[in-house]
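Heads up, one of the protein chains got dropped from this complex, but the rest are sitting where they should.
Right, subunit A next:
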């Protein structure tokens, strides 16, 4: 009996240790705080996290930090770059454990869906105190995107998605390489003509549409049809007739080999970035890396095709810079954010990375380095992103599932969209 008890206890120990070991979340954080330098004065270390910057972006961020530290001898910045697919999990763990970074990047949807939780610092008092001229230099819509209930919780590095196309693939398909599709119908028609299949498998997409985590490429099209996938109250709208017809059309295109299965969050990049797609709604911030990998002369940029009401609406998302409300160094955190968005730094950073600068005063100088991004400024005039709603994450979760079910033939598009919209509404109601 005694042996049985001992063996049983040991077994329990092994099970608990293995199960919990497997469930343990990973988090990495260094302690932010004050250290004493050689001169004896206290030095503040800011923890700074940024999502998926890529090689060019990381280099530019490091240069920004080096410039900042050179001008602020009492502050050092400890950078951590995390891939997008792990970013919010790590951030959530860090916030719940009180080890959150002082300053961090945040996706467009994440800020507006989590700002109500009181985690982020309201930058408005610091902006007012400094009478910061950058506030009036921002493009007004980009400035407003970081606002919530009277507070300014983030400053946006915008990411506009005009239409990009491969001129060499157009030529190969017998299309005019200088003439992108002008209407949504033409876009689908071109996608069919530009697809390339071998042995029944699509080896090149006509249009780059992501089938997993694919809400962004879908939204680029839905915006052209005058809708968003949820309304300003957060209620899902992706089961509307317009959305259903769009997804049915996309599914037909997918079945005919018009695009290949791909994941928006793939670490290997999107098909367009890998020369496996002929057209895409892609961020202008990709200009630098695309030019390096493909060659700038092979890529055309234009406004999206005309929508149903004649407008050419682009998707605009981006990455916010925000600070934690629990930071012990709010002044220094603001100082760093302010430096990041200073004219000199933002011009240098965006020129190196291709990202679109959000300040009006640097537009002309930026375009000297990136004339191809003139179109992004044009696209910005009629751009839309996610409407501000804390229900964003629930809507996105069920929209993703609906799209995956539709693309993979698990459910008819109408059923997938309607059933998941209902699940989203139920979860939103339960959360309230």
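Everything below uses one rule, namely that contacts are C-beta pairs under 8 Å (C-beta built on N, C-alpha and C of every residue); 3 or more make two chains touch, one makes a residue touch a chain; residues count from 1.
Keep in mind that, in the parts below, contacts and distances are computed from a predicted model.
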item	value
The complex's invisible chain, by UniProt name, from "Succinate dehydrogenase / fumarate reductase iron-sulfur subunit", "FAD-dependent oxidoreductase", "ABC transmembrane type-1 domain-containing protein" or "Branched-chain amino acid transport system permease protein"	"ABC transmembrane type-1 domain-containing protein"
Option from A:56, A:93 or A:225 whose C-beta touches the chain left out	A:93
Residue of A:276, A:302, A:350 or A:376 touching the missing chain in the full complex	A:276
Among A:85, A:168 or A:352, residue touching the chain not depicted	A:85
Given A:99, A:147, A:240 or A:263, the one touching the chain that is not displayed	A:263
Residues of subunit A (touch criterion as defined above) contacting the omitted chain	3-4, 7-8, 11-23, 25, 85, 88-89, 92-93, 95-96, 117-119, 199-201, 203, 211-213, 260-263, 265, 268, 276, 393-394, 397, 401, 404-405, 407-408, 410
